[in-house]
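A short worksheet on the structure shown next.
Shown here: the complex without one of its protein chains, the others still in place.
Labels run A, B and C following the written order; every chain starts at residue 1.
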């Protein structure tokens, strides 16, 4: 009886809630905020894709991340160093302006101008040549088979609109006056941004003049950031939200058990791994004096083998992770499946430690973020506990990401001995991983800036350069595999897993969960 | 007292947050696991001292005009000794009362700091950290992770209050 | 009175300046803003260039001077993350925080005062003892936890009240938005106000009770009874009014901390107020927002203190006339 009355009340309330919103308005929430609307001001997954519903690039990616034509109908490498893009005709910006090659050329200059956070979208020494209104050439200094890999998140802006509104200069943090483009959006995409209150709410409306046929049935979208995990989940459970992400792994069961909601999970592209200082002669945070144990391959392997990755998967990630043997998701590298992790073997690890001269282990400080990756702090705790079994005492320093990154990156002088980090190659290509994480670097970070441990393997550097200019896919993949093998054999990094994606969705909503954690409204239908 | 007034403009939680930030900035190079504990203590202490200062000041202003203080002055006892031997024991009552309430507040603040991600390191769990962690598990059906530390805290606070009441009476010779 | 006001004003300005200095110095250590302003792949040189453009490489006194000069003209700079003038951002967020704080204070007073009076007048009754114990449990649970529990109960399980946000708001004037005028706005206020006001309510209740117990013992209450005045007059006109002076002091101070504690509540309920913005700013090391927030809370606190002092004058006639 009681249940029945509760149900009645909730039904009534649900009814009253529904009447206030149109049935086809999608309400969703993400943990972070959408700040400036300028598509070049922040190179960050959520921002790029939230804006990607209003702005489009020359290419786009489908549900399975394959590259599709978007504003460019087709493209070809006409000469090894010259790419020709045929642009789509009849495309209009939200304000009614026509989309032409002028706009692409303008966006090309703007994206690599000072203040842009997306300068890597185009090579620094490339130039652009307009062939005609709907054809444009990109001229490079050398071959680059992955030139367009990240162009789905390089939004094409309207030259006329940007110039008219005095927004040619990219909105940068150092600006003292707000840039028009930071508060308004004018793209070609399926949705228009009609109101934007940073950190509070962003409202989208369907763009009826979109060039492509709409597969969604939405009239509008409301985005509200909710920082607190529990509140975000509550908003879904109470029916106030149609979709929220990410959801904590421990709440997946609850969301599935709840009638009317379901948790969508899947592997993400981001690889979580452990890095070790292999550059300094003595570790900053350790009781080992006069030596750096991480310079010894046996110690690195001992650490590797001491970690029970299955336990982390089951206990910490609640099954929602894919243990990884290499530094990239198998989705993004065809030969990824050929690698295997060193087996979990405490005795072998102990033997390695003894062999390396640390039979009783040593102590080491570990840096860990506590608000960046899925259960990041819990993973570190688990790792610390596992390493204790081989005598390594880990002093864990878990901090919010603002402090964490300031400490372990170049800006903090790579102030770490042992750290946990996650990496998604923006181009979905291994070269990005090698270039950022595995090449030699100097103390200021020139080279691979995110090789925090600072290991240096000339062979990997050499391979990286070859991979960049190798246009033959098969040969290229072999070179990549070779680089990863070197890393694996030397245990330069300890890859842990690809973390899982977890989205909470109302039953009446159908959508596509892409492995890059991007949410595109054009795949959504709401009944 | 002006300093106290200024500090009152910062609520305890912000002070703790800021001190924690500053300490981490200054002692960034030192092992956090060892120092987090002390940093937390210092930041909590620094955020609560004002209340004690104000209360003691209020009581002292009353006590110092009492004749026993004047009697001590007539004997010639110096101010410092009068403060320590005569006034201090007589102003401890209200201090104990706030202390008992503040103990709860300190634990709660510690929990809140953990909620904000700057509390105790995870390898040294505290009641507050437990509640903050359990908070994330409330919906998953693992309600006990947060509820039991919460209950423990409530019972602790209740007991400390009773202890405080008892202590206040026990230290007062009038009620002995 | 005017002398008093100017004296307080000068004090207030000194307080504000010190707060500004403290806030400014402390933020140097909170973290590196640059990391939060750019994507992870941005190169070191670009980061350095940005740092230089922001003036973060200047000596701290120079930065502080620049900050204070601008702040004096209500220019708090541009937010690093939102890339909008901080003053505009705050103008949009202030109504949310003030409405929430107002409702919490109201809740604390409306519930706390009667409970305090009851517990003061009937010190040995079972209900009074229950009030006291329950209130003790109330203060021993952290705000965020209470918030989540309330959401769990009233939003998720019963689905009576919204779990986040302000509901629908109505624009009044050029910049004030209010949630008081819509049903969803009022519904949205309920849970955050209770969460935020619970601690203050406990405090006010305990304070009123203690003061009542004191006042009830005074001669003038005895005399009022001896004159045959009905209990209603004795309790409310004489006793309650006399408990009000300390209550106003504490409540005034508490109002300041309500606004500050709102940071946590706003985070839990995704309440689009200043506190939420502040905590986000802390996470992202958005120094302009952090400094402006601290200055603003300090200002509000000073303003509230000032109002409290004025209220003393209204309530206590002994302060109203100059002494001979």
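Convention: a residue touches a chain if its C-beta (ideal position, glycine included) is under 8 Å from a C-beta of that chain, and two chains touch if they have at least 3 such contacts.
In the analysis below, contacts and distances are computed from a predicted model.
Per its UniProt entry, the chain excluded from the display bears the name "Peptide/nickel transport system ATP-binding protein", taken from "Peptide/nickel transport system ATP-binding protein", "Dihydroorotate dehydrogenase B (NAD(+)), electron transfer subunit", "Multisubunit sodium/proton antiporter, MrpE subunit" or "Carbohydrate ABC transporter membrane protein 1 (CUT1 family)". Among the displayed chains, contact with the absent chain in the complete complex occurs for B, C.
The residue from C:9, C:153, C:170 or C:233 that touches the chain not shown here is C:233.
Against the chain not shown here, chain B presents residues 66-68, 70-77, 86, 89-90, 172-174, 176.
What chain C contributes to its contact with the hidden chain is residues 218-220, 222-230, 233, 237-238, 241-242, 315-318, 321, 323.
Just so we're on the same page, only the chains that are shown with their structure count from here on.
Chain A and chain C have Cα centroids lying 38 Å from one another. As a whole-number value, the distance joining the C-alpha centres of chain B and chain C reads 21 Å.
Multi-chain contact residues, meaning those touching two or more other chains, occur in chain C at positions 30-31, 144, 148, 152, 156, 279, 282. Counting partner chains per residue, chain A shows two or more touched chains at residues 230, 234, 237, 371, 400, 403.
Against chain A, in their complex, chain C makes its touches with residues 30-44, 46-47, 49-50, 53-54, 77-78, 80-85, 88-89, 92, 144, 148, 151-152, 155-160, 162-165, 168, 184, 267-270, 272, 276-277, 279-280, 282-285.
For chain A in complex with chain B, the touching residues are 229-230, 233-234, 237, 248, 250-254, 284-285, 365, 370-371, 377-378, 380-381, 384, 394-400, 403, 407, 415.
Interface of chain B with chain A (complex): residues 21, 24, 28-29, 31-34, 116-118, 121-123, 135-142.
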